[in-house]
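Okay, handing you the structure first.
Of the protein chains in this complex, all but one are displayed in their positions.
Chain IDs A, B, C and D follow the sequence of writing; residue 1 opens each chain.
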Amino acid sequence: MAAPIIRIDNITKRYGPLTVLDGLSMDVLPGEKLALIGPSGSGKTTILRILMTLEAISGGHIEVDGDQLYHMPKNGSLAPADDRHLHKMREKIGMVFQHFNLFPHKCVLDNVTLAPMLTKGMAKAAAEKRAMELLDMVGMADKAKSMPAQLSGGQKQRVAIARALALSPKIMLFDEVTSALDPELVEEVLNVMRKLAVETDMTMLLVTHEMGFAHDFADRILFFDRGKIVEEGKPDEIFRTPKQERTQTFLRKIIAAGHRV
Amino acid sequence: MAAPIIRIDNITKRYGPLTVLDGLSMDVLPGEKLALIGPSGSGKTTILRILMTLEAISGGHIEVDGDQLYHMPKNGSLAPADDRHLHKMREKIGMVFQHFNLFPHKCVLDNVTLAPMLTKGMAKAAAEKRAMELLDMVGMADKAKSMPAQLSGGQKQRVAIARALALSPKIMLFDEVTSALDPELVEEVLNVMRKLAVETDMTMLLVTHEMGFAHDFADRILFFDRGKIVEEGKPDEIFRTPKQERTQTFLRKIIAAGHRV
Amino acid sequence: MEWDWNFVWEIMPTLLEGLKITILATVFGAALAAIIGLVFAILRMTAPKPIAKVTGFIVEFIRGTPLLVQLYFIFFVLPDIGVRLPAMLAGIIGLGLHYGTYAAEVYRAGIENVPRGQWEAAKATNLTGRQTWVHVILPQAIPPMIPALANYLIAMFKETPLLSAITVLELMNQAKSVANSSYRYIEPMTLVGVFFLIMSLISVVFLRWLEERYAQVEER
Amino acid sequence: MTDWSGYIGLILEGALVTLELTVLGSLLALVMAFVAGLGRVSRIFVVRALATTYIEFFRGTSIFVQLFWVYFVLPFAGVTLSPLQAGVLALGLNVGAYGAEVVRGAVKAIGREQREACIALNLSRYQSMRYVVLPQALPLMLPTFCNNAIELLKGTAVVSLISLTDMTFQAQVVRAQTGSTLVPFATILVLYFLMALAISNGMRWLERRVTRGLDGVRT
Partner (left out) sequence: DGKLEELKEQGFARVAIANEPPFTAVAADGKVSGAAPDVAREVFKRLGVEDIVASISEYGAMIPGLQAGRHDVITAGLFMKPERCNAVAYSEPILCDAEAFALKKGNPLKLKSYKDIADNPDAKIGAPGGGTEEKLALEAGVPRDRVIVVPDGQSGLKMLQDGRIDVYSLPVLSINALVAKANDPSVEVVAPVEGAPVYCDGAAFKKGEEALRDAFDVELAKLKQSGEFAKIIEPYGFSAAAAMSTTREKLCAAK
């Protein structure tokens, strides 16, 4: 078995008096597709945000692709990471947000080319060529010159995926990428992600409430509750024969609310 | 068969050049539970808003409980309704909104008692007694003194239902009352509505994307598309054996997106 | 020229006399502005179209022209049509009119910021127009207005020195008259600045408190 | 007989000075607004403190007092400015302090979500500001900048009190020459209003230009 690409070691995250993650540890293998499920407020988003360095940790260590994420070697010991170190580490990681977060003042194409040109110094022509390939992959090539405001939610999210891919990260994080969409638009985004899962060997971490999709997409499911991993396993194990009481209750509620598993 | 409590007769609704409802006619029987489904923008919300007199009609007639809604008899013929007429008609109708629209500056109890005290001149004590019964019914009695901002979405929506019920309308309108809620909170609201459907003989019109719930709840389903009723029938007919092409496509999409039918 | 502390103590009582007038003008000006603003706002939002339009133009005109010139106008031109106001009253009216146009905007914005859903909920619970205003809209619209109104109050306070141009003996005018007779500008002018700064710093603290106290009531 | 054409000329001359003051003052204010506004959101404490001091000081004291101070007191510190320079300096610094708060507010209004997208795309702080936040913040600033520019225009009237021959001052001169109070004051009121109108129309035009394509943005 290959060495983990992400090693989360006993991390804690507190907001004031509230402990959101409490000594969490987990490993992710290269190329693994992981789905994080669990009730609202259980810390799923938080763990993705921490990996994307959007949120600082209160304790513990994270190793990504062989390097410490929040620490760096300095005079033989580990010091807190500085901006330069974080900048280097972020190259390995991309993220897609629930609310797309496209740049509203830039057209679709410019949304995708901005970061490669600025952070990798790519030439405009090369960046646009690559962007068009990606937009084609997500089925948005014909909207390259549209402004985000002219797109539907599903289209926006597909552009956001292309934008994140443009930096060729080793790890992609998806935080409820369909939950802000009208039901009818969910499928077009999920299709893109299925394609992505098959066609690339990227490591992917996915937070979702779409249990059916999580089942089909993931190699492994982690069930979160109150900042801890309560249960983990292959999709069939978790969905068909959950061992933990809490997992069972959660799945029962979700099913009752009309979601297919 | 009893006379319809709502008769919608050839109504039209235009926003500038856009015709949203185009010669729509339908009847609703007293005590009937009706679910309106259909793609986004098809005019489902609009018809509810028109019944609640939040939106004026561009043409046609509506009769509610034996009286014209937008017209009143005057010198032997029909004149446009004035404020007093509308005020009288609104007594028969209550509405629950997608975004709850609770009064944020009033506690839960005051939200429920405000209208009965002001519009029906109910004494404070009587209004509060009735409000507590209703809050108990929706499972919110223990939060009577909380402010809306302190409640979860599901709790807010249950208060909003109690508030609408406090005026004892004959007809209740529900516009996507769960679609602004986290998936886990959906069920608590649907439970209240199930209870309501069983325990009262109120007429209810429900717009929803929760197909499973629509199936269980409704006596009759109307499928809307582009401002017209494309198909109607018993839930089993519509969901199992839809006759129209458009209904089939719509349901297929929704099912693919992971919603149970 | 050197800073002279003895001179500072000597002129202090005179300046404090002026400060009193400044504060009086501010208080009365603000009260007037609050009322005039309400009139403007109501006319603009509810009056028949022509009246609303004319009101809108008047508001824009007052907002687009300098208070100083308006004061000259009230003080020197109005007597030609038989309206002779004492200087202080003319000043208060000028302040009230000028800032009334700002207050009107605050009122309007405050009311328009109440979400449409609130109007609809009021209608759905069958409240009358008046009941909707009194029990639903105003209680939500007013708290967020308070910091904005306070902001203009402070702005008005800082514009009171303009009243010196129409002979009101407020702080600035007292300072000038002290300077005129002593040929020293440094101390009186600096002191006036310090007075204003102190009052402003106090009001900034007060404003922050107001903003916190009346921060948007949340729902959605 | 009164030589009205001469007096109108005098007032128009003053209008030119008023215009000059407004334009130069606005330019200085714009620069100060961005310098201090961005300074206030800086990560460096000293920069933040300096910006805050500037903003609170100039918002805290009256433009009137600042003007007199620049004009009469600053020379004793060895800085002698012409009335025009003094006027531009006082107006620009004063309105700039208000503008700084607008810049800060607009930058902060470009929500956390956009900043986070920038981090996720590995843009540096400078790049995020330059390519993502400011282009979006600018349209938000314009309406308030418009108000600020009009406030500055109105503020120029105060410089007449330090004997700068602006429009209000010339109106006073005309008044002294002709003995008529109504005519010169009514004339300049209308002129001020026309200038304010020009500013707000110009700003609206600008706003339409910078917001083109941005309409209806809601996620």
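Note that in this section a residue touches a chain if its C-beta (ideal position, glycine included) is under 8 Å from a C-beta of that chain, and two chains touch if they have at least 3 such contacts.
Keep in mind that what you see is a predicted model, and the values were worked out from it rather than measured.
Peer 1: Can you pull out the displayed chains that the omitted chain is in contact with?
Peer 2: Within the full complex, the chain not displayed touches C, D.
Peer 1: Touching the hidden chain in the complete assembly: which of C:Ala122, C:Ala179 or C:Leu210 does that?
Peer 2: C:Ala179
Peer 1: Mind pulling the subunit C residues that touch the left-out chain?
Peer 2: 1, 76, 79, 84, 86-87, 165, 167, 169, 173, 176-177, 179-181, 183-185
Peer 1: Identify the residues of subunit D touching the omitted chain, counting contacts across the whole complex.
Peer 2: Touching the chain left out of view, subunit D contributes residues 3, 6-7, 9-10, 13, 71-73, 75-76, 80, 83, 163, 165, 169, 172-173, 175-177, 179, 181.
Convention: only the chains that are shown with their structure count from here on.
Peer 1: Where the contacts of subunit B and subunit D overlap, which chains show up?
Peer 2: Common contact partners of subunit B and subunit D, which must touch each of the two, are A, C.
Peer 1: What chain lies farthest away from subunit D once each centre is taken as the mean of the Cα atoms?
Peer 2: The chain lying farthest from subunit D is B.
Peer 1: In terms of C-beta pairs in contact, which of B-C and C-D ranks higher?
Peer 2: Contact tally favours C-D.
Peer 1: Compute the distance, rounded to whole Å, between the mean C-alpha positions of subunit B and subunit C.
Peer 2: A distance of 47 Å separates the two centres.
Peer 1: Need the CA-centroid distance for the pair subunit A / subunit B, whole Å please.
Peer 2: The answer is 38 Å.
Peer 1: Quick one: subunit C and subunit D, Cα centre-to-centre, how many Å?
Peer 2: Roughly 20 Å, centre to centre.
Peer 1: Considering only which chains touch which, how would you classify the arrangement: line, ring, star, complete or other?
Peer 2: Contact pattern: a closed ring, each chain touching exactly two others.
Peer 1: Could you please write down every pair of chains that are in touch?
Peer 2: Pairwise, the chains that meet the contact rule are A-B, A-D, B-C, C-D.
Peer 1: Looking at the complex, which residues from subunit A come into contact with subunit D?
Peer 2: 52-54, 83, 87, 90-91, 93-95, 97, 99-105, 107, 114-115, 118-119, 147-149, 156, 163-164, 167, 180
Peer 1: Under the stated contact criterion, what part of subunit B meets subunit A in this complex?
Peer 2: Checking each residue of subunit B against subunit A gives 39-40, 182-184, 186-187, 190, 209-213, 250, 253-260.
Peer 1: Could you please specify the touching residues of subunit C with respect to subunit D in the complex?
Peer 2: On the subunit C side, the touching residues are 1, 60-61, 63-70, 72-73, 76-77, 80, 158-162, 165, 172, 185-186, 189-190, 192-193, 196-197, 200-201, 204.
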